[in-house]
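Note that one protein chain is taken out, while the other chains of the complex remain in position.
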Amino acid sequence: MLVESLAVLVLAGFVGFTVISKVPNTLHTPLMSGTNAIHGIVLLGGLVVLGLGADGVLNKILLVIAIAFGTINVVGGFLVTDRMLGMFKQRKDRADD
Amino acid sequence: MLVESLAVLVLAGFVGFTVISKVPNTLHTPLMSGTNAIHGIVLLGGLVVLGLGADGVLNKILLVIAIAFGTINVVGGFLVTDRMLGMFKQRKDRADD
Amino acid sequence: MVETVPLSVGVVRESIPDERRVALVPKLVERLVRRGLRVVVEPGAGAGVLLADELFTAAGAELGDAWHADLVLKVSPPTAEEVARLKAGTVLIGFLKPLSDVEGVAALEEAGVTAFAMESIPRITRAQAMDALSSQSSVAGYRAVLLAAERLTRFFPMLTTAAGTVPPAKVLVLGAGVAGLQALATAKRLGARTTGYDVRPEVADQVRSVGAQWLDLGIEAVGEGGYARELTEQERAEQQRRLTEAITQFDVVVTTALVPGRKAPTLVTAEAVRGMPAGGVVVDLAGESGGNCELTEPGRDVVAHDVTICSPLNLAAEMPGHASELYARNVTELVELLVDAEGRLALDFSDEIVAGACVAGRERGES
Amino acid sequence: MVETVPLSVGVVRESIPDERRVALVPKLVERLVRRGLRVVVEPGAGAGVLLADELFTAAGAELGDAWHADLVLKVSPPTAEEVARLKAGTVLIGFLKPLSDVEGVAALEEAGVTAFAMESIPRITRAQAMDALSSQSSVAGYRAVLLAAERLTRFFPMLTTAAGTVPPAKVLVLGAGVAGLQALATAKRLGARTTGYDVRPEVADQVRSVGAQWLDLGIEAVGEGGYARELTEQERAEQQRRLTEAITQFDVVVTTALVPGRKAPTLVTAEAVRGMPAGGVVVDLAGESGGNCELTEPGRDVVAHDVTICSPLNLAAEMPGHASELYARNVTELVELLVDAEGRLALDFSDEIVAGACVAGRERGES
Amino acid sequence: MTDLIAVLYIVAFALFIYGLMGLTGPRTAVRGNWIAAVGMVIAVVATLLTPGMGNWVLIALGIGIGIVVGVPAARRVKMTAMPQMVALFNGVGGGAVALIAWVEFRTTDGYSAEPRYIAIASLFAALIGSISFWGSLIAFGKLQEILPGRPITLRALQQPLNIVLLLAAVGCAVAVIAGVDAEVLMIVLLLAAAVLGLMVVLPIGGADMPVVISLLNAFTGLSAAAMGLALDNTALIVAGMIVGASGSILTNLMAKAMNRSIPAIVAGGFGGTTAVASGTREERPVRSTTAADTAVQLAYASKVVVVPGYGMAVAQAQHAVREMGQLLESKGISVSYAIHPVAGRMPGHMNVLLAEADVPYEQLKEMDDINSEFPQTDVALVIGANDVTNPAARSDPNSPIYGMPILDVSASRSVIVLKRSMSSGFAGIDNDLFYEPRTSMLFGDAKSSVGEVVEELKNL
Partner (left out) sequence: MTDLIAVLYIVAFALFIYGLMGLTGPRTAVRGNWIAAVGMVIAVVATLLTPGMGNWVLIALGIGIGIVVGVPAARRVKMTAMPQMVALFNGVGGGAVALIAWVEFRTTDGYSAEPRYIAIASLFAALIGSISFWGSLIAFGKLQEILPGRPITLRALQQPLNIVLLLAAVGCAVAVIAGVDAEVLMIVLLLAAAVLGLMVVLPIGGADMPVVISLLNAFTGLSAAAMGLALDNTALIVAGMIVGASGSILTNLMAKAMNRSIPAIVAGGFGGTTAVASGTREERPVRSTTAADTAVQLAYASKVVVVPGYGMAVAQAQHAVREMGQLLESKGISVSYAIHPVAGRMPGHMNVLLAEADVPYEQLKEMDDINSEFPQTDVALVIGANDVTNPAARSDPNSPIYGMPILDVSASRSVIVLKRSMSSGFAGIDNDLFYEPRTSMLFGDAKSSVGEVVEELKNL
C-alpha cells in the first residue's frame, strides 16, 4: 500500500524532473500556466468527497466552493495557456500555407 | 491496488523512455549491459519465494538455481559493464592528472 | 553672391603629372544638378579615370571654362598658374596642404579666393561623409599592399605544393590609422601573417579586429590616472631598439605613421633595413612628410641592402576610378553644406565644419 | 661516364633580360652536395633573386665555370651563344620549349648535348615533384591577379564607407588549369567575385572548389558514351557569341587557355573588349602562344577601348624568389632521378619520365 | 467498473505527461496543452463513474459556477494581464485543496479512525493550500496594481511574525496528529497559514513576482499530491507530484533566466534583504535575454536583419555569424546584413570580415536600402554595433554624433543587441536604443553569444 503510493510519488517526481530539461524563456510562462492547469486535478478530490456523501450544510457549501475553485483552475488554466501560445500557433498557420 | 500497480508500471515505463534519448553509439553496448544487470533484480523474486517458505525439494532446487542465475545476472552484469566503460575511465584519470 | 543665375560649379582638369583623379564623377554631377546647381566641366577632366566628356554631359553638366565658375572643385593643390586662372571671389575646394604648403595658401588668399581644404575638415562624426583623408587613405592602404606584393620576390600566401612548402609572408604595418588598418586587412586577405603597431595603445584592439597581431614593444607608457605619459629619452631609445629588432623579422613593412603638420617620425632605421631578409620590401606612405624610413627617397624606389624601399607620393591617384568616386562624394557633401535650399552659396561660419575647413578668404566668405 | 671524379653540376647565370630566376638555390645545393655531387655556380647567378654568391658557397658550392660542368642547370632556353659554350656530352636541364623552338632543340642536338626539357616531363603522379610547369604556373596565376589589381582603376573588394559603397570587382578566368585556379583563388582572397570557365566540363567542380562560380555557356558537348564530342561550326560560333556577351560583364579577365604545342585559342574578341567597362583589365597569360585575346600584343600593355590588355611573357620571373625555389626543387628531383646512388650519371631510358623529358641526344645518353 | 476507472486514470496522467513534454518545445506547445486538457476531461469522467457517486446537483452546481467564472475570465483577460491571471487560477486551486482538507477533517472527526499518514498528508495539504491561496491573491493584487508593486514589509517585525505564524500552524497540525480533534485547531491552522501566505508575498517586489507565482504553483502541486495520498487517489498523486517536481525545476529556470536566486527571493519574503536589486534598475530598466530565447525569436521570424559593428570585429565573430545566417536561411527565413558606412574602425571593415566568412555579397545591404526594410523586419540582431544605431544621432543636436545617418533598427518588431556590457562605443555616449521596450540585450562576447544561439537553433 504505502510502498506503492510512495513508488508512484517518486516515479511521478522523476517524470516531472526529466520532462522539464531545457525550456526556452519564451515558454516559461505558458509552461507554468499549463502545469498550473494540471494541478486543478484537485477538482477530483472535491468530486469524490462530495459524491461519495458528505453530510452537513457547511461541508456541502465548502465542497461546492472547492469544486468551483478546482473547475476555475482547470478550465481557466488551459484556456489561458492556449492564448499565451498564440505566437506559436501563428507560425504553424504560416507553415501550412 | 491494481490502479497503483498499473500506475507504477506506466510511470516506470515513462521514466525508461525519457531516460534514454540520445546515446552515442559507443555507449549502446555498455548501456545494454547496464540495463541487463538491472533486470537481475528478479533475484529478489527468488529470495522472497524461497525465504518466505517454499516446500518440496524440487521447488527448493529450482529456486536455488533461480537465485544463482539472478546473482550471476546482477554481479556479472555490473562487472562486465564496468569493464566495457574502461575507455571512459582512462580519460577521467588523464583529466585528473 | 550670385542671386538669380544658378551657382556654377567647375570641375577642372588636374595638371600635375600622375594626378589621374578628378574631383567629380557623373553620378554626383547629377546630384548637384538636381540641387539646382550648374556644373561646368573642363574638357578632358575625366581622362585620367577614363571618363569621357560625354558621360559628364549626359549627367547634366556643360563643357566649358570651369576655372571661372563660382565654385571650383579640385583634387590636388593648384599650381601657381592655376591660381592665376581663378577669379577673385571664387570658392575653391580641394586638397590644399594647408599645414605644409603655407605659400600656396597665402597665394590663394592674395588672389581673393575663399578656399576650403579637404584636409582641414574636422574629423567629427557628422563630417565623416566629407572625410576625404579617410577615403583616400583607404585606397592608399589597399594599394600599398598590392605594391608590396608586386615588388616582393616571394609569395604572400602560404602554399604547400609538390615542389615544397612556401611559408606565408610576414607583413608589419607601422601606424594603424585608416590606411594602416586597410593595409593590414588587405595583406591578411592575401594570406600573409600580419602584425600592426602604433604609438596609440588603444589601437591594439582595432589591429586585432582585422585579424592581425599587435606588436607589443613592452614599453609601458601609462602614467598617473591612466593617462599616457611622455616617454623618457632612454625609453624612447629602448623602444626604437626593440622596433628595429622586430622589423628584421618581416618580409614586408608598410609604414603610415603621420603626425599632422609635422615631419613623419623615423621608425625604420637603415640598420633595420639591413636586418631584413633579402628581397624584402618597405612601402613608406609617409614619404611626403619625409618618410618613416631612414632610407626613403620620396617618390622613388630605392634598393638598399637587397631590400626595396618604395615611397609612392600619391598612391590614391594610381587607382583613379574608385579614388575619384569616393573623393567626389566627399566633395559633394561639402558643397551641399555650403549651399542653401535654393542653390545659393551660403557660408555659415558658425558651423564648425565650414569654419574648420576654410583656410583662406574667410572674411570674404562671411561678407 | 665520369667514374672517379664526382659528377659536377653547373648553375649558370641567365642571360635573357628580365629572366631573374636561377635554376638552383642554396638549400638545394646542399641537398645535391649531400648526394655526392659537385656544384659549380657561375658568379652572379643568383643576382636576380638577390642571392649573393656567398650563400651558394656557404651551402657547399664552388664558384667557377658552370658551363663546363657535366650537368648544366638552366631556367630559360639557352641562346645560340650559350649553346656554343656547352661542351659536347653535357647534360642540360631547363625549360627548352621543345614544341615551339624546334631550331633551338636541333642546335642542342648538333652540339652533342643531351637535353632534358622540364616541359616534357610526363604529368604523371610520380613526377609531380618535378612538374615545373605546375610550379611556375602557380606563380603566374598569382601574379596575374596582382597585375590586374595593380592596373585596375578600381578596388577588388567590396567596401561600404562613409563616402559610398564600392561594389566588388568581377573577375573572369578563362582556362582553369593550374594558373587559372590559382588566379581564381587569389582574386577571391582579394575580395572579388570570381567566375571560371574552361572547355573541359569536368573542371567545373574544381572551379567551385576555389569558391568561384562556373560560367555555363549552355552548350552541351556530351556525345555518345559520355565522351566529349567535337562541336559543330555553328555551335562553336554560338559558344563564342555567348562568351563575348559574358565577358562584357567583367571588370577583369584573366586568360590562361593553352593547348600544348598549338596556337592559343582566341577567346576574348575585340568586340568583347569593347563591351567591357572602362578601366577594365585583361591579363593574357597565353601571350607567348599568340594570346587568348584578339588585341593582345605579346609582352606589351595595350590600352584599347579604355581597357588595358597586358600580356606578360614571363610572369613567374617577376617573382624570382619563390619561383626559383620551386623550380630548383623540381630540377633537383629530376637530377636525383638521373644520378645513381654513388652520384654517377645513370640515364635509365626505360623510365617513362627520363624518356619523356629527353628531347635531344637520347642516343648519346644511352651509350 | 473500478478496473475501467483505473485504466482511465492511467490514460489521463499519461496524457498529462505527454502534454507537458509537448509544452517544453515551441513546435509542440499548443498541441501539448490540449493533450493535457483531454487528459483532465478523462480524469473527471473517470471520477464521476465511481460507483456510489451522488450529490449530482451540487456537483453540477460547483462545476457550473467554475465554468461560468473561469471561461470568460480566461477569454477576456488582456495579454499583458496573463501572469496575474495565472496567479489567480493557481490560488483557487490551492483554496480548493485547503477546503477539501477541512471537510476531510470534519467528516473523519479529526482523522480519528484514519492511519497517521493520512492525517499528515491531509494537514500538509491544508497548510500549503491555504498559503498558496492567500499568497497568490497578493501576487495577483500586486501585478494587477490593486496593491502597490513595491515591497511592503514590517521591517524588523517581519521575520519573528512569520516564524510565530509558521509555528502556530505546525503546532496545530501536530496536535491533531497526536489525536486532539477540536475543529478549532484546523481553523487556526488554516488562518495562520493564510496570514503567513499574505506576509510572505507582500514584501516581494513586482519584478520577482513571476518566480514567486511559479513557486506557489509548485507548492500547490505538492499539496494536491498530498491530498491524493490522503484520499488514496492515484490520479491526484501522480498529477500533483508531476506538477510539484516540474514546477520546482521551472521555478529554478525562471529565476536563473532573471539572474535571481530562489533563496534570495524567498528570504525577501522572510524579511531578508533583497529588494535593493529590483530597485536600482527601476529608472532605466534593461531587458536582458538568453541565447535560447534569441534562438526561438529568430526561428519564428520571417525576416531577420543582422547589424554588425566593431564588436563583431573585435570578437572575430564573423564565421559564427555566417553559420547562424545559413542556419536561419535553411529554415526559410530571409536574412540580410545591414552595413553602416562607418561601422567598425576603418572604411569597409565589415565587408572585409563578412567576405572572409563567405557571406554572399547579395545579402549585404547598404544603409539607405535597408532602412526602408526595418518596418517589415521581425528581428534586428545587432552584433557588437552601438553608435551606428544610436537614435541620438537624429534627435539630440548636442550629441557628438548628431547628424550622422543611422540604421533604423528600432522600426523593426523586435531588436536584440549582442554586446558584453552596457558600455558605450567609439563616440563614448549612451544609446537609448538599449532601453527601448522592444529591445532586449544578450550580454557576452559576440562570438560566444552567437555560438550559443547557433547551438540553440540546432536544437529547435
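Every chain is named by a letter (A, B, C, D and E) in the order it is written, and numbering of its residues begins at 1.
Here, a contact is a pair of C-beta atoms (placed from the backbone, for glycine too) under 8 Å apart; a residue touches a chain by one contact, two chains touch by 3 or more.
Fair warning: this is a prediction, and the values are worked out from it, not measured in the lab.
One chain is not displayed; in the complete assembly it touches the shown chains A, B, C, D, E. Although one chain is not displayed, subunit C still touches it through residues 157-168, 191, 193, 211. For subunit A, the residues in touch with the chain missing from this view are 2-4, 6-7, 10-11, 14, 18. Residues 316, 319, 322-323, 356-358, 455, 458 are the ones on subunit E that touch the missing chain.
Going forward, only the chains that are shown with their structure count from here on.
Following the contact convention of this document, B is the list of chains adjacent to both subunit A and subunit E. When each chain is reduced to the average of its Cα atoms, D sits farthest from subunit E.
Looking at contacts between chains, the pair that accounts for the most C-beta pairs is A-E.
Centre-to-centre separation of subunit B and subunit E, using mean CA positions: 40 Å.
Computed centre separation for the pair subunit A/subunit D is 79 angstrom, with centres defined by C-alpha atoms. As a whole-number value, the distance joining the C-alpha centres of subunit D and subunit E reads 69 Å. Contacts with at least two other chains are made by residues 128-129, 134-135, 138, 189 of subunit C. With touch defined as above, residues shared between interfaces to two or more other chains in subunit B number as follows: 4, 7, 11, 14, 18. Chain pairs that touch, as defined above: A-B, A-E, B-E, C-D, C-E, D-E.
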